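Every protein chain but one is kept in place in this view of the complex.
Residue numbering begins at 1 within each chain, and the chains themselves are lettered A, B and C in the order written.
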Amino acid sequence: MDRDASRVETFSDGIFAVVVTVMAVELLQNGPARASGRELPDALVHAWPAYLAYVITFGIAGQIWLGHHNMWRYVVRVDQMLLVFNLLQLLFVATIPFTADMLADNLRGSPTEQRLTAALYFGTVLGESVSFNLSWWWARRRRLLHAELDPRLGRAIAWRLRLRPLLYLIAFAFVFVDPILSLVLYLVLIGLTLIRRPGDLPR
Amino acid sequence: MDRDASRVETFSDGIFAVVVTVMAVELLQNGPARASGRELPDALVHAWPAYLAYVITFGIAGQIWLGHHNMWRYVVRVDQMLLVFNLLQLLFVATIPFTADMLADNLRGSPTEQRLTAALYFGTVLGESVSFNLSWWWARRRRLLHAELDPRLGRAIAWRLRLRPLLYLIAFAFVFVDPILSLVLYLVLIGLTLIRRPGDLPR
Amino acid sequence: MDRDASRVETFSDGIFAVVVTVMAVELLQNGPARASGRELPDALVHAWPAYLAYVITFGIAGQIWLGHHNMWRYVVRVDQMLLVFNLLQLLFVATIPFTADMLADNLRGSPTEQRLTAALYFGTVLGESVSFNLSWWWARRRRLLHAELDPRLGRAIAWRLRLRPLLYLIAFAFVFVDPILSLVLYLVLIGLTLIRRPGDLPR
Partner (left out) sequence: MDRDASRVETFSDGIFAVVVTVMAVELLQNGPARASGRELPDALVHAWPAYLAYVITFGIAGQIWLGHHNMWRYVVRVDQMLLVFNLLQLLFVATIPFTADMLADNLRGSPTEQRLTAALYFGTVLGESVSFNLSWWWARRRRLLHAELDPRLGRAIAWRLRLRPLLYLIAFAFVFVDPILSLVLYLVLIGLTLIRRPGDLPR
């Protein structure tokens, strides 16, 4: 009973797998192939917000999965509260396709629509980010982590996690300047988390 | 071949993952973004039963997953009958999005509609709860549990599981007073199961 | 690298989980709640073929999962051919919701519709059953099974697997007498496989 976290990972992975693929299923079911009254080349070009929504969702959810993967490999025991924080994080993760799709659909809408959908999307990633912080804070406090984990590394991860909602807030604020710029900033943020020195997965 | 339960957990987790995310997919495919003839802010507000259905489904299914997780970690062997009871439980779990969605849709319907959908929802969680009780009863009787499990803890879990259908019945009965009150009671029940003394996961 | 089969089980379980839940998702998306022009109680009763299709699909796919679980626990090594046979079985498993739904929808159709959908459904379970037989035959022949498995048990399982397509054929033949009777026979067949002496999971 010592590697308790493995079932939590299986369950979370199932949810992540549905979240990243659901936009591709959406492409299949409501995409250009179903568009009537248009020529195919035109329909394919016209569906660009759907492709964008797919890539944003995959990028964001993939990045969260990476973070989740990196954190949970240190968790050796779970308690009820940690499971609840993890469920809360997954509740927000599962709504990302919905808010990302609305964001992409309204990039060329009125300023009200742009800001409203950007605020909704920001709310989702903020909720996810806060729950993730709570998980890590709780796991450290209740000593649920691998005994070999360097406490300095634990603190460093906590700081990096705390930084994320702030960066999301800045990316969101730019929607009042330009919604495309705001989106580009989100994607740059994802890029920054991914590109590190090679092999730099905290051990 | 000694930790037989792990594949049962993988299979069950796959079903739980679909169940908790399907309402979010529903939001994406039939949600406010698809509502035509309305302004976006109006459409977003108008879709409140869909958000409610998502939160209820996630809450209920998440709580059942917690219970499933807490029970199955003691199971070291499985037999045919335990697998059948588990399949029966999952059959009811998978219908929760359907009945929760109907419940939320009819909160402002006629009294007949309110009571009918509440009865359907109650039938689902009752069926789930009874099958769960059967699983635990069978696992204890056939000695499929971890040898180190304290028999008193086994009995305590059995009593807690038996209490659940009763509490669900009470929450259901309040639909004849007020359907919103009945729903609030369900959510309070979930809250009660989640909030315990920190770290109080039976070992 | 000695317990090679575990990833095959994870992949197969993902497919089984989608298959058993997809009919419940179908209930949610195209079920009575979406039926327009009818009163709710009437719509709920009118949707009986959808409930039937859900229970048949869950029953059949659940039973196949049980068989898959019982077989693969003896597999310790895999080779390319066994993986291909397993993929072939899953290809048929994934079409069960489609054919079971058509079967249930056409129970009250014309004799041609009844027989055509019954033949399609029979084709699906036959294909599944034959691929399953191939898997077991191959695993035994190539000595991919647990060394402790009693050869007599291996033969007994092979015989039980060979019997299944025959029983399916009989259940199918009854569609020419009465389609409901044919369906009842399928469900009785599932029941027979499930109910054994308690704990009688071959070890």
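Everything that follows uses one rule, which is that a residue touches a chain if its C-beta (ideal position, glycine included) is under 8 Å from a C-beta of that chain, and two chains touch if they have at least 3 such contacts.
Please read these numbers as outputs of a predicted model, since none were measured by experiment.
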Exercise. Have a look at C:94, C:158 or C:187 and name the one touching the chain we're not showing.
Key: C:94
Quiz item: Residues on chain C that touch the omitted chain in the whole complex?
Solution: 1, 4, 7-8, 10-11, 13-15, 17-19, 22, 26, 29-30, 78-81, 83-84, 87, 90-91, 94-95, 97-98, 101-102, 105-106, 109, 112-113, 116-117, 120, 142
Quiz item: Which residues does chain A use to touch the chain missing from this display?
Solution: 9-10, 13-14, 16-18, 20-21, 24-25, 27-29, 31-33, 40-41, 44, 54-55, 58, 62, 65-66, 69, 72-73, 146, 194, 196, 198-201
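Convention: only the chains that are shown with their structure count from here on.
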Quiz item: For which chain is the distance between its Cα centroid and the global protein Cα centroid smallest?
Solution: B
Quiz item: Measuring from the mean C-alpha position of chain A to the mean C-alpha position of chain C, what distance in angstrom results?
Solution: 36
Practice problem: Mind pulling the residue numbers of chain C that touch at least two other chains? | Solution: 14, 17
